[in-house]
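A selection of the complex's chains, in situ.
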Amino acid sequence: MSKKDLGLLILILVVGAVVAIINPRFLLPINLANTSNLIGLFGILAIGQAFVIITGGIELSVGSVVALLGVLFVDFIATRGMAWPVALPLILVLGGLIGLAHGWLITRLKLQPFVVTLCGLLIYRGVARFYTADGTAGFAFGQNFPELEFLTAGRSYGVPNSFIALIVIAIVTWVVLHRSVFGRYLYAIGKNEEAAKYSGIRTGRVVIAAYVICGVLTALSAIYFAMYTRSISPASHGQFYELYAIAAAVLGGFSLRGGEGSLIGVILGTVLLQELQNLVNLLGIPSSLNFAVMGGVILIGVLVDQQWGVFRERRLMLGAARKGAAGAAAE
Amino acid sequence: RAQDKPTLAFVVNGASDFWKAAEAGVKKAQAELPDYDLQLKYPEQSSVAIQQRLMDDLVTAGVKAIMVSAVDPKTSTDGLNKIASETALFTTDSDAPQTKRVAYIGSSNIDAGKQAAEIAKKAMPDGGKCLGFVGLLGADNAKERIEGMKEGLAGTKIELIDVRGDDIDQARAKKNVEDALVASPDVTCMVGFYSYNTPRIYEALRDAGKLGQITVVGFDDDPITLGGVKEGTVAATVVQQPFEWAYQGMKLMAAYLKGDKSGVPADGLIIVPTKIIGKDDVDAYAANLKTMAGK
Amino acid sequence: MAHRLLSGMMNYSDASISASTIAPFLSLEGVRKTYPGVVALDGFSMDVRPGEVIGLVGENGAGKSTLMKILGGVTTPDTGTVIVDGVAHDGLTVEASIGSGIAFVHQELNLFENLDVAANIFFGREPWRAGPLKLVDRARLRALSAPLLKRVGANFSADTPVSALSLAQQQMVEIAKALSIEARLVILDEPTSSLPLAETDKLLDVIRALKAEGISVIFISHRLHEVERVADRVVVLRDGMLAGTLPKNAINHDQMVKLMIGRLLKEREKAAESARPPGTVALSAKAIRTSAYPDRPVDLGVRHGEILGLAGLVGSGRTELARVLFGIEKALGGALQLDGTDLVLGSAADAVANGIFLVPEDRKLTGILLDLSIAQNISLPNLPAHARRFLVSASAEAVTAEKQKRNLGIKAPSVATRTGTLSGGNQQKVVLAKWLAMHPKVMILDEPTRGIDIGAKAEIYGLMRALADAGVAVLMISSDMEEVIGVSDRIAVMHEGQISGILDKEQFSQENVLLLAVGKQPK
């Protein structure tokens, strides 16, 4: 765990401690379970986003994809009677295809990631709204899918299964990002795509793969969100979720210039954001301040991290200078 | 094409299932008004600027009369007057009495809030603490419903202690309920002020195993809400009748355009009262909904 | 602003007075600069007198660029003083440096691709018309730029966008920029590293002209013969310390080398003779057309076991050809063959898979990843070989990197050092190392010794020869005439996008190369 991640962890613990002192109910198992459920949902989104941000890209269509695929999933299983073990992989494939399209436009047609995914943000939401004619997609009263609901919204030994899914995904993606050849390529491309190309890396394919991974993870989390809210109004569902995902990654030390950031960081970033939302409710802070609290904490977090970095660098330099001077005197 | 028949438009305040019933009402009116072209329009976002623009464009496109559920009627006087000066303007859902609108057709949100209080009083004769959930705390309809409910509860042992907003984010709506269960264990009643809030309350309670232990007061007729009412886990729900607004409204506008102003009362207010749907009425109501939607 | 006043009083037009009697324009005293793990400068002192041309030489990483960055105000020293016109500073800022009349051509180019040449030359000092908005006087800007461009021998106009210029042409713009400042000291940090002969000569003339105007010049170069030709005094840096100063009459190649590396090089920077007869053609280009010269097909073949030099003037299309041979760019027409079989390159990855490697000319942009460590850079093109079941093995990477670090003499605290902190020359060695760690069939080197010191040059020539002797086909693009003639087994010369001729060993001469480079027949 890097110094950066450690700092974030301490921040999370300190905020948690303060909240627990003010309102001890914060530590009730049920509250922790509720919050970790949302950490699971948003964490999966944020990991997907992280794969794209590492390459120096950005995926702004996340929220709209969550709406579109959520609508489709609910519609497939609730209205069209598709079996969920068919619908689920189908939705994941659709997510992958969306990622593929974005990656293709970005690498082959050389469009900017911001532009491509901004258009995606607009288009997918439009399509979702058109699909339901601006209505809501939801389950009828009493419509149940016991296995699916257990997997998505259920708990095992009190731990939400969505959180367990996040942990599994995090472990796998940690290995992929930090230990695998593919992960190294991602970082290299994020740092300097041109140089990576000159080293014989098929940068186009690697970048496309990153967008596909992001698409699949987004699709997965779209299913989780759909099963959590059980009802989706495509005009508003998932709005701003891309900002949550990006914010989690940035808090976790990712640079939007690419090539920087750790998986543990993005998970901790998600945890902090959800902890803040929980805090607003538990401490009875007006809900209108929800956004302001989130923005303020991100800003402070990033600022402290940045200033801490500057401070450490300066100390290192001074140390080097002093050691050098001592060495020179000894000669 | 559109030009040969006069067009009447019903402009809603945002995309929501609530307006699906109004769509059905428009459809029924269309069948009875073959000489008119009836449209129902959703602005792409719930914002004054976007709705204003939509209406400007409709006027440009030659619409003869508009019935609007204004996003923010209180302060949009000038914008609405501008439309009223160019075409016949009617309001629905929430009124803008200071404007030059011809008439208002809809219900009273204050009265709806009072009806919610009735439900609570009936379900909790011994009093209790209520927590409300709503999409936009600042919206007029939310404020009026809350106000009405508080009025209705005045002097009883029931208290509405807080209302949490979620900015129409359903995930947050559900989490708000979950958090409330944690933060305020003494709450005995929950009120869903927007149509989607009641189903989210229902689900959160079900997940927490507290269905039936906490009184749920609902608004509107989401299928889950009606299911809950039938099951007995939702005390009752206050329903508006957007179908009637649209159906009656369209016919009123058509008549008005023909010069028949008899349908417009002196005070310009046509109130379609809200109704309480309890366990006993729910089946009939649901059946009626189905026939209205033509399913 | 005391030094401003002093400078006004100084009369430095009479350069005829013996240099040593004139007060120095600038001096450095006890300058020390450390980076984590490295002492870049260690108590270094020197003076610069008006109208003096100082040649600054030293091995890669000796601290030359660091020293110049201190003068340019880009970095500040840990200790020591910079004295300008008798006023002592702990460190200069960029503004103070420019204000004192110091013009700086950085080792790494600093141009704005989205602006035209004239805007770049006068960037930060645009002539503007009076008014609240400070409008740029574009006519005057162009008028002022034209003579400067002529002076450096540029063949492009002032309104050319910089993005359309080759690296060498960009370097000319940088020099023109330095000349445009009413400078009293011009610092040139390896200005000739990608300039061919004719342009280099022009530059040396420019330096002499500056001197005649009483302007001082600090000239950094690894091409010692250039230093010999133009310097009044040579300052030699070694490991951040002053290794010695050579007065005009003592400047010669061997002396400089001795001070730089502490011994004499036995053989001058030249590759050994080929140990074997050339083999069959490895990589051949048949009627290849590139985007730089779409109408000029190129035919060229490199044989196993030979070093084929590729010479030519600036912008003759050599880099473009190399990019096509490496698959970075699609050919507009023609065909490639590797060992007699047709070869289609869709990307650099295809070239690498076929054993065709390129050391590009722009190392900062394309050669290495400055943010990765030495070991990570070296393993990058061959990562699967350093991995077990998709997982990268850091120890395998370190083993490979250590070996290369030893073989090439890369100067760095460890193989985990970030390459961005290495000196230019050492960075170049890392680029080479990453390909040497694999098994090249064809090795293309675009200006391989750009910015590399004399000792390392000899090593690199040795490495190239060893590669050739092992049967590798080596294609070496170079603008350094001595290098082309000294190292190659054959020399192909490009002129405006076409091969104008190929010289065999017995035809080698500077004159022949130059004749072909301008499109004439050799003697």
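In this document, chain identifiers A, B and C correspond to the written order of the chains, with residue numbering beginning at 1 in each.
Just so it is clear, a contact is a pair of C-beta atoms (placed from the backbone, for glycine too) under 8 Å apart; a residue touches a chain by one contact, two chains touch by 3 or more.
Computed from a predicted model, the values in this text were never measured in an experiment.
Engineer: If each kind of chain appears just once in the picture, what does the full set look like as a formula?
Structural biologist: A x2, B x1, C x1
FYI, only the chains that are shown with their structure count from here on.
Engineer: Between chain B and chain C, what is the separation of their C-alpha centroids in Å?
Structural biologist: About 73 Å, centre to centre.
Engineer: Roughly how far is chain A from chain B, going centre to centre by Cα mean, in whole Å?
Structural biologist: So the centroids are 35 Å from each other.
Engineer: Can you list every residue of chain C that touches 2 or more other chains, as numbers and ranges?
Structural biologist: Expected reply: no residues.
Engineer: If I count partner chains per residue in chain B, which residues reach a count of at least 2?
Structural biologist: Not one residue of chain B touches more than one other chain, so the list is empty.
Engineer: Which chain C residues qualify as touching chain A in the complex?
Structural biologist: Residue list for chain C touching chain A: 32, 34-37, 39, 42-43, 78-79, 326, 328, 347-349, 351-353, 358, 360, 365-372, 376, 380-381, 383-384, 387, 390-392, 434.
Engineer: In their complex, what parts of chain A are in touch with chain B?
Structural biologist: Checking each residue of chain A against chain B gives 23, 25-26, 28, 30-31, 34, 38, 41, 129, 134-136, 138-142, 153, 225, 228-237, 239-240, 277-278, 281-282, 284, 287-288.
Engineer: In their shared complex, at which residues does chain A touch chain C?
Structural biologist: Residue positions touching the partner: 175, 179-185, 187-188, 191-192, 194-202, 204, 259, 316-317, 320-321, 324-325, 328.
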